[in-house]
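Notes to accompany the following structure.
Every protein chain of the complex appears in place save one, which is left out.
Up next, subunit A:
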Amino acid sequence: MRKVNQKGWLFVLPVVILVAFNALVPMMTVVNYSVQETFGNNQFFWHGLGWFQDILRSERFHAALGRQVLFTVTILLIEVPLGIAIALAMPRKGFWVPVCLVTMALPMLIPWNVVGAMWNIFALPDIGLLGYFLNHVLGIDYNMTRDPVAAWITIIVMDVWHWTSLVVLLCYAGLVSIPDAYYQAARIDGASNWAVFRHIQLPKMKHVLTIAVLLRFMDSFNIYTEPFVLTGGGPGNSTTLLSIDLVKMALGQFDLGPAAAMSLIYFSITLLVSWLFYTLMTRHDTH
């Protein structure tokens, strides 16, 4: 049991000051914009909750939110099972372990716009490796600047490429923490591979999987740079995810009020889903 010691506040003070400076001041600015109307000249008028109502009713927001949910759900459904499968198949010791870890972690350390640019070059129809292969070897008509379906598939494959390793690394960390004795006991009982997975490996991975899903949810829901560099939200609006739409509204059209209201709604959705998931996953834990 940890001791009660109010001196703890002194220790966390620098963290609180720095994070609060970065979080609260901009957040208050956003709240401030979200309830005001401006006609230029830096003159602002009270607008109440008008922007919030507008955003919640706007087709544009619904469409962007729909695309965002579709994107996040799809990548979670691919990355989580795939990550678990790869982690299960990875060697536990020996020369190949560091090789696997380093090569797998590499995509996560590439700046996000380079990831977008790299996939752009990779997917160019006539001179990119992927584009050339699809168009000229397999004979599939592939051009992501024209075809929304191709753009969607490319964005999803790019995200799987970029982030599946996070799930792999976390699951792998959970798996190596299982003592050999568990497997020996299972073998003596004649347990099938599935039973070992279901009753030994999966429960041991629950904690790390919670972290993996949470991180992947938050980051994919907030994704901006990679799809922006890859497709710019197009063709048309087909890959305009929430953040891309938000930046378009705030910095492109300079509609500060609606953009601020949208930011707050957006942030609340992320917060609510994360909190619900976190509460559900830790409900049965005894502390």
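FYI, a residue touches a chain if its C-beta (ideal position, glycine included) is under 8 Å from a C-beta of that chain, and two chains touch if they have at least 3 such contacts; residues count from 1.
Keep in mind that, in the parts below, contacts and distances are computed from a predicted model.
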_Name the omitted chain as UniProt records it, choosing among "Homeodomain-like domain-containing protein", "Carbohydrate ABC transporter membrane protein 2 (CUT1 family)", "Autoinducer 2 import system permease protein LsrC" or "HEAT repeat domain-containing protein"._
"Carbohydrate ABC transporter membrane protein 2 (CUT1 family)"
*Identify the residue among A:L77, A:I110, A:A195 or A:L280 that touches the chain left out of the display.*
A:I110
*Among A:A85, A:I153 or A:I178, the residue in touch with the chain that has been omitted*: A:A85
_Candidate in contact with the missing chain, chosen from A:S58, A:Q184, A:Q253 or A:T282_ = A:T282
*Which residue of A:W51, A:Y142 or A:Y172 touches the chain not shown here*: A:Y172
*Name every residue on subunit A in touch with the hidden partner chain.*
2-9, 11-12, 14-16, 18-19, 21-23, 25-27, 29-30, 85-86, 88-91, 98, 100-114, 117-119, 121-122, 126-130, 132, 136, 161, 164-165, 168-170, 172-174, 176-177, 207-208, 210-211, 214, 218, 221-222, 224-225, 229, 242-244, 246-247, 250-251, 256, 259, 263, 266-267, 270-271, 274, 278, 281-282
